[in-house]
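The complex appears here without one of its protein chains, the remainder shown in place.
Chain nomenclature is as follows: A, B and C, assigned in order of appearance, with residue numbering initiated at 1 for each chain independently.
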Amino acid sequence: MSVGIVLVSHSAQLAAGVLEVAQQMAPGVRIVAAGGMEDGGIGTSFDTITAAVQQADDGDGDGVVLLYDLGSGYLTTETAVEFLEPELGERVTIVDTPFVEGAVSAALTASFGADRKAVVSAALEARTANGPGGVRSVDEM
Amino acid sequence: MSVGIVLVSHSAQLAAGVLEVAQQMAPGVRIVAAGGMEDGGIGTSFDTITAAVQQADDGDGDGVVLLYDLGSGYLTTETAVEFLEPELGERVTIVDTPFVEGAVSAALTASFGADRKAVVSAALEARTANGPGGVRSVDEM
Amino acid sequence: MTCDAGTVVAAVRAAAAAAAEHKTELTRLDREIGDGDHGENLARGFTAVVAKLDASAPETPAAVLKLVATTLISTVGGASGPLYGTAFLRAATAIGDASELDGALVVTGLTAARDGVVARGKAEPGDKTMVDALTPAVQAAAAAADSGGDAAAVLSAAADAAAEGAEATTPLQARKGRASYLGERSIGHRDPGATSASLLLRAMADAAAGGGA
Partner (left out) sequence: MTCDAGTVVAAVRAAAAAAAEHKTELTRLDREIGDGDHGENLARGFTAVVAKLDASAPETPAAVLKLVATTLISTVGGASGPLYGTAFLRAATAIGDASELDGALVVTGLTAARDGVVARGKAEPGDKTMVDALTPAVQAAAAAADSGGDAAAVLSAAADAAAEGAEATTPLQARKGRASYLGERSIGHRDPGATSASLLLRAMADAAAGGGA
């Protein structure tokens, strides 16, 4: 049906919150939160990420885009992706982009039925909170 | 003591999660979450933001840096800042930067006792999740 | 026919009724190009406004508008909260302590309201926002006042123009607000905020014409 999205975070609350905000704008998309360790502590979980990718994959070959919140989350994410069945692993892309902003863009783009490349591209273009204001350089302070 | 940080989000969970992650790296900093509406729903709350800024301000004149998660949150944030006592309002800066990444950088920088300008500058420089990997352009897919 | 504080209260109550009545429609529009909460946001805000009006009796038109402003800012929860809140607040400031509004003062208030929305949200006409309802509303209001219209007539002209402006947002591409995340996909959908602006103006105009019950 559409590209799935996995939100890898060090915090269960953070992942759940981003899911909540992104899902509101893209109700039909499979977004799965993979936040925190299994005991609820702060950290990333290989098993949680693995299960999340399997859940986000629609089985139709559209694949899954993973976003992570902080550099050290990438290591667990990449490891989890490497351990997936190759057939699933090869339709998964991990993106280095701002977490919240990338997630909202990715989810919206996925909701239009875009392919994985377009979803990744949208995630990569999301760069700031993007309000009608807020300083963008210290000279504006 | 140090610059305070307010995390304005449409989701209470999202703000609390970012606080959790940023606080872990910067335990001494006054970080206050202002997420969701007062009834717990998704949205931003003028009153919650106002209270958060007052709480984040240390009273020593170091001021407060506000980050918001999505453009529409800026509008409520700016309005709340305009309604503050001018004496407090003038030592507050709203920054347009990626929410999670900016928050971690801002919190860390504030933990070193940096001034508000340096904290804003650090927040603005935080641009991606910054892992040792993750695609940075669709050509890498 | 006078437009005193009581009339303004009646107009605001009518606006609240309109927000409640059109809640589902506004949310449906926002679901197409936003996050699907605009109807709920406004209904929540105006329910709170009515509760405040039930509990107090502001003595001037400006005091009524100020109460509306602060209540919407505190309760709406979406972009439209600070936007409408700023609109009502600027209108209140602009009309000063007048005890009655004539056509010219309504124009003054509406102009300040629109300018407040622009100052807050930085949208220009054509960006597919409530500004696209409010800007023609201000122009039509000014024309109606110039030809001697009273407060109700000016509001009515504003409401008509706002309805056309809202309608005309359909083919536009959004450049501000959440709908702008959709890029070209925002084309072909009517803007929820422009629509609510026209509905609120229509309700207030009708109430003002009714004499402020």
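Note that in this section a contact is a pair of C-beta atoms (placed from the backbone, for glycine too) under 8 Å apart; a residue touches a chain by one contact, two chains touch by 3 or more.
Only a predicted model underlies this, so the values are computations on that prediction, with no experimental measurement involved.
Visitor: Could you tell me which shown chains are touched by the chain that is not displayed?
Guide: Every shown chain touched by the left-out chain: A, B.
Visitor: With the missing chain put back, one of B:Met1, B:Met25 or B:Met141 would touch it. Which one?
Guide: Once the missing chain is taken into account, the touching residue is B:Met25.
Visitor: Would you mind spotting which of A:Ser2, A:Gln24 or A:Thr44 touches the chain that isn't drawn?
Guide: Only one of A:Ser2, A:Gln24 or A:Thr44 touches the chain omitted from view, namely A:Thr44.
Visitor: Which chain A residues touch the hidden chain?
Guide: Touching the missing chain: residues 37, 41-47, 70-72, 75-76, 78-79.
Visitor: In the full complex, which residues of chain B touch the absent chain?
Guide: 24-25, 27, 104-105, 108, 112, 132-133
Everything below uses one rule, namely that only the chains that are shown with their structure count from here on.
Visitor: When the C-alpha atoms of chain A and chain C are each averaged to a single point, how far apart are the two points in Å?
Guide: 38
Visitor: Measuring from the mean C-alpha position of chain B to the mean C-alpha position of chain C, what distance in angstrom results?
Guide: So the centroids are 31 Å from each other.
Visitor: Multi-chain contacts in chain C: which residues touch at least two other chains?
Guide: 35, 37, 120-121, 178
Visitor: At which residue positions does chain B touch at least two other chains?
Guide: If we look for residues of chain B contacting two or more partner chains, we find 42, 70-72, 75, 78.
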